[in-house]
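What follows is a short report on a single structure.
What follows is an incomplete set of chains from the complex, kept in their original frame.
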Amino acid sequence: MELTVKLQVFEGPLDLLLHLLEKNKVNIYDIPIVEITNQYLEYIGEMKRQDLNIMSEFLVMAATLIDIKSKMLLPKEETEEEEEDPRAELVQKLLEYKMYKCMSYELKDRQMDAERVLFKVPTIPDEVRQYEEPIDIEELVSDITLTKLNAIFKSVMKKQVDKIDPIRSQFGKIEKEEVSLEERMVYLEEYAMEHKNFSFRGLLEEQSSKMEIIVTFLAILELMKTGKIFISQENIFDDIFIESRVAA
Amino acid sequence: MVLEQQEAIIEAVLFSMGESVELEKIAEVLELSKEETKKIIYGMMEKYEKENRGIQIIEIEDAFQMCTRKEMYEYLIKIAKQPKRHVLTDVLLETLSIIAYKQPITKLEIEKIRGVSCDHAVNKLVEYNLVCELGRLDAPGRPLLFGTTEEFLRSFGVQSLEELPVLNAEQVEEFKQQAEEEMHLKLDV
């Protein structure tokens, strides 16, 4: 029994919640919130390996459930007004979702039935086809001007800008590492032989991408380990001086 | 023009077009009013039915289309290629039923009901031509509005949106009763 629950895939937090209510045979209007919340959390605990995007949706519901749970545990304030059940909103959501879920089964049945009907591709006789009138572009375009088209384009582009996630859009792209450590080490060794003494910052001025800087730094550490270069720094955050230990 | 000839014309038109033909167009060909034309077509539908013919005429919104009868399926499948139909997952069906009942609707509203993002589902439904854009909502961000297509009606065997099973307060009541019964069962045990 437990195994099937584990393997079952739920379409979303509401789907999972409905499943738990059914499994526990409880009334949607009187959710035993403590019990259901525990079961819900237990389930999503087992979902760890799921996609984070999907997971976050389940976590929102978990937070809602815990919020309701804590509200219900708090002693009720002695007020004249009748307090609303903290579960009311969730109940409404569940009911609505359940209705559409129910309708989707109905649709599925109808589709299976309708599938048994076959249609026919148009077979318009050649004599008739010749009379098919071409599309009149002038009429089609009629009152649409270039200015209007431009306005439409602007509004579409604006919509796209609206949609950009302010946080994720800052992430930038992950690009394939273009410089390998080996290449850098060879380059650096030659550079060191040529320059003898040089500063780390000076070296970095030539590097363009962050990746290149990182790989160069790694190459320096590597060469230092093998004793090919010696580095010194007076104070933290100061420039690093590199000295070649390889005889020219 | 006698009825027999009018019926022959309608039959020929629906046969050769294959697709759904608007009532208005058929009426124009017959040089009759839409009401008169509709009456003739309804008469034909009845006749086809009574004669147990292999083909039938179906009504989709304000259009008519000719297709085979369901009962013929098992024979047809021996010879005809089954048209490629898209398999609708539960997610797609749920999303589709929300759109069908609440159209025109935005993605955001669908997400509110399902509690999960619906981007992928809506895009797939648009791709399958079961759902289409109906324009934009006059609200901040001007979000797209979605609704069902004629193809939706056809592939679910629904004549018009009004024909969809009703979803109302009574049904919610029914769910409630079911839930209560379930509870009583539990108490009885």
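The letters A and B name the chains in turn, as written, and every chain counts its residues from 1.
Everything below uses one rule, namely that a contact is a pair of C-beta atoms (placed from the backbone, for glycine too) under 8 Å apart; a residue touches a chain by one contact, two chains touch by 3 or more.
Just so you know, these numbers come straight off a predicted model, no measurement behind them.
S.K.: Give me the full-complex composition, label by label, with copy numbers.
M.R.: A x1, B x2
Basically, only the chains that are shown with their structure count from here on.
S.K.: Report the inter-chain centroid distance for chain A and chain B in whole angstrom, where each centroid is the mean of the CA atoms.
M.R.: Once rounded, the distance between the two centres reads 34 Å.
S.K.: Please output the residues of chain B touching chain A within their complex, sorted ascending.
M.R.: Going through chain B, the ones touching chain A are 15-19, 58, 65-70, 72-73, 76, 80, 83, 85, 88, 90-91, 93-94, 96-98, 100-101, 113-117, 141-142, 154-158, 165, 167, 171-172, 175-176, 179-180, 182-183, 185-186.
S.K.: Across the complex, what residues on chain A touch chain B?
M.R.: Residue list for chain A touching chain B: 11-14, 25-30, 53-54, 57, 60-61, 93, 95-108, 110-111, 113-125, 128, 155, 159, 162.
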